[in-house]
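One structure is given here, and the rest of the page talks about it.
With one protein chain held back, the other chains of the complex are shown just where they sit.
Letters A and B mark the chains as written, and numbering starts fresh at 1 in each.
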Amino acid sequence: MKETYEFNKEDLAEIEKIKAKYPDKKSPVMPVLWLAQEKFGHVEPAVQHLVAETLDIPAAHVYGVVSFYTQYYGERKGKFVFDVCTTLTCQLCGGYDILHHLENKLGIKAGETTEDGMFSIQSVECLGACGYAPMMQITNGVYCNNLTTEKVDSIVDGLKSGKMPEFEQIPFPQHQDEQKNSEG
Amino acid sequence: MPEIFIDNVRYEFEGKPLVLQFMLDQGLDPPFFCYHPSLSIPANCRQCYVEAGTPVMNRETNEWELDEKGERVIRFFPKLMTSCSLEASDGMVIKTQRTSELVERAQKDTLEFILVNHPLDCPICDQAGECPLQIQTYKYGPEGSRFEHKKVHKPKRIKLGPKVILDAERCINCTRCVRFTEEISKTEQLTIISRGDKNYPAVAPGTEFDDPYSLNTVDICPVGALTSSDFRFKARVWEMNQTPGVDVTNGKGCNIDVWTRDNLVMRITPRFNPAVNDHWMPDFGRDDITRLNENRISKPQVKLDGDSIKSSWSNAEMSMAEKLQEVKPEEILVIGSAFSSVEDNFVLNKHFSALGAKEAVFSPFIKEGSGDGFLIEDDQYPNTNGCRLLGLKELSPSELEASIKESGVKLVISLEDDLVGRGAVSAAAFEGKFFVYMGSNHNETSAAADLVIPISNSVEQSCSFVNTGGRIQRTVAAKETMYTNRKLNLEMSMGRLDRYGTKFDNWVSDRNRIDCMPAWEFLERLATLSDQQFGYQTTRDIIAEIASVNEKFSGVNYDRIDDELGVPLISNEQEAKSV
Partner (left out) sequence: MAVDWRNFEPLLIPKIPNLHKIEVFEKHDGYKQLAKVLKEYTPEKVVDEVKAANIRGRGGAGFNAGLKWSFMPKPDGKPRYIAANGDESEPGTFKDRQIFEYNPHLFIEGATIAGFAMHIDAVYVYIRGEYKAWIDMMQKAIDDAYAKGYLGKNIMGSGYDMDMYVHSGAGAYICGEESSLMESLEGKRGYPRVKPPFPAQKGLWGRPTTINNIETLANVPLVIKNGADWYKAIGAESHPGPVLYGISGHVNKPGVYEYPTGMSINDLIYEVCGGMRGGKKVKAVIPGGSSTPPLRGDALEGVCMDADSLRTAGSMMGTAGMIIMDEDTDMVDVLWRISHFYHHESCGQCTPCRDGTGFLEKTLIKIRDGHGEMRDLDLLLDLCTQMEGRTICALADAAAWPVRYTVTRFREDFEKRVKNTVYALA
């Protein structure tokens, strides 16, 4: 069975808005790919062709871009993708322990997807949250900081029951100290 | 004039040349992979490194600053420079690998890196023998490898399109192929995918590389990553003879190299001519090898009771001579051909005019709208302008059919042009006439002929064509016939096998030599029968005569055509149509 993909009127209106930000035809390809990935959950070849046609640019160009940037899902992934950071600071602070814990818990290796299509695990490069290591990102969205195996367990269980963790604001330490001082 | 010093030798230059191109123009051999004179410059292979410096100018006196020895103070760039992207400036000093140990070392280093992930499969690689990577590794590479790890594995034998096959492991990511589709053929069908050492070129999923110019990417690939599906594993380059020629499948007349082995054309590649085709040619021009090798007419054929049977040359000459005596000169229709050379058309017209026949006619083969404004023209034949300049009478297909059908015409002589096959004339038009066809391949027109004379094609003789741009260009014999011989014909190229093999070696055979002769030579023999010899020894004699009797060809000779990559006879296309 071949699935077909298309943009609806609202998407096309949004794409027009995106196009207005750039002076040429090729430049909007990244934001439009983001839009498509949010809509379809991936940017498999069929979606790449849709993007190429919509923007009137070569399909090969879209393919080259999709395969260059790691956040675009050129192949279908699980419903929830755990991007576990293992770079340097996270490595120092136990990022690999978190990764292996997740792997054991879900019974898959990094780069794989569970059979029910719910979860994928990826070992990724620095996500820019080094002060809050170890950490991971869920499906290009929310950051889960200062992970422990218990915290990971509750996140996975929460997701199973449809609860996405919320954005976690990490207070700016100098503000916090001040508060503590004033409280004290 | 501004000057530049390369390895302590002074050169003068004009304009703002790039150092690499300037060195190439001077006959130096800097190593490089990604640079191509007709493409943009990505400077990504990092092989053409040089040390570069500029003299220091004293701001006050506007003169070069001198050191205590009285020599110019040179300020060198802190890093090695890629000469491909470096613009020459007055007084610049360049040190290449010949004079700089640093450059020599850097080039070795780059080659070591390139070879880290490149399979060392030269013995089974088609590119071996003409591979820039192989050559440069021999010349500038490291002695061995320090890489003791697993190479990156990538897809092999991917069919990118109908004609091009990719071995991604061999790719060194020079991006020439991608740039070709972006900048030259403009189909943008290729891209590099993935990142880092996993990079390789690809087409978008579900599409194929069916660019009409796709095989040019194989030519410019500096390694064996892109190979031609037709030529793959057919011949090693050092076993072939390379002979210059002209593409006769289209009016553009792309300059080509004809690669033969054992008298078969193995492949056709473009030959650089900035005035015509630059470094490129369309794919269908390369498919011409089938026509050149296969389905050839070998030995004359006569029709007996409806069957075409092979006959001897003397028999063919005699029946032709008899027929000419039977008919009156005005009963002969001579049809020239925009597919045949200037020389053949000239001699054909001259021969029969001498007998009293009317001027030869011809009918161009033009498919309106099939051109692309680049290297593919509407004109399907290579010599339409040549026929025009020779003064042949131009007829439309219907006019031609009508002239054949005229009741006064009893003998029709046609030079190679598949009139029936291309739909210009119906086979029925020849009914009731004695039809002589001089051609090199069996086709619907030869099937309709009463007498078929096998003639040499454009790669079996030296001959010239005038392209749509009005430029006369010529071929050189690349392939022997029964009556030509590489060792006797000084113009023909000699390959390794020709030089060192003998008749008795099992890799040399006479099988592929066709029993045919150039049309002019047959006509010369015919003329001998009627005591009217022209005295032509080679096509050089013919072109010399044309140049002396037809002012449109004045000053044209083969040496000039060779030296100047063709000679323009008409300055523009408008003029070409009106001649």
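By definition in this document, a residue touches a chain if its C-beta (ideal position, glycine included) is under 8 Å from a C-beta of that chain, and two chains touch if they have at least 3 such contacts.
Note that the structure is predicted; figures quoted are calculated from it, not measured.
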Given A:46, A:130 or A:156, the residue that touches the chain left out of view is A:130
Residue among B:96, B:110, B:363 or B:457 that touches the chain left out of view: B:110
Of the candidates B:172, B:225, B:281 or B:438, the residue in contact with the absent chain is B:172
List every residue of chain A that touches the chain not included in the displayed model. 21-24, 26-31, 33-34, 57, 61, 64-65, 68-72, 83, 86-89, 91-93, 125-133, 137, 140-143, 167, 169-170, 172-175, 178
Note that chain B touches the absent chain at residues 41-47, 49, 78-80, 82, 85, 106, 109-110, 112-114, 116-117, 146-150, 152, 172-173, 191-192, 194-199
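The rule we apply is simple: only the chains that are shown with their structure count from here on.
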How big is the gap, in whole Å, between where the Cα atoms of chain A centre and where those of chain B centre? 53
Please output the residues of chain A touching chain B within their complex, sorted ascending. 45, 48-49, 52, 58-64, 67-68
Chain B residues touching chain A - in the complex, by the definition given at the top: 181, 187-195, 202-207
